[in-house]
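All protein chains but one are shown at their positions in the complex.
Up next is chain A:
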């Protein structure tokens, strides 16, 4: 439709000077005869007409190349989730015993173990151990480990890329 094209160019092109010649075909289409309509009224008319016209133009473009929709935005309030990596891990006594270094997941995406940098004083003597996912509870103030130092005494270290063991309590149901 000629009017659509004209409307699109009028409303859509920034800085495009509106000429009398552009508006005439539309006025002609509406009133059916060549009449002198005031410019503001004409602009409003064109704006009103161009919206569905633009949509129509969009549909035409859509028919040519389908644009991918942007991702949905789901709200993530600040206090509803907690960061994991690097967070301090407190033992049952309330003292910081290490930091979370990694979370290991299985094929189904279920977290199986948490890898911790455990123990040490002023950075001397810290070891890397893996503990089972249920052993750690995450909260706003960091993670809570339900295993004591005594329980982790002599526990083998975790090494990336090798078979390892993760710490879990004795009466842990599968």
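FYI, a contact is a pair of C-beta atoms (placed from the backbone, for glycine too) under 8 Å apart; a residue touches a chain by one contact, two chains touch by 3 or more; residues count from 1.
Following the convention adopted for this analysis, contacts and distances are computed from a predicted model.
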Could you check which of "NADH-quinone oxidoreductase subunit H", "Heme exporter protein B", "MFS transporter" or "Extracellular solute-binding protein" matches the UniProt name for the chain that's left out?
"MFS transporter"
Which is it among A:124, A:140 or A:170 that touches the chain not included here?
A:124
Write the list of chain A residues that the hidden chain touches.
83, 85-88, 95-96, 99, 101, 117-127, 148-150, 152-155, 157, 159
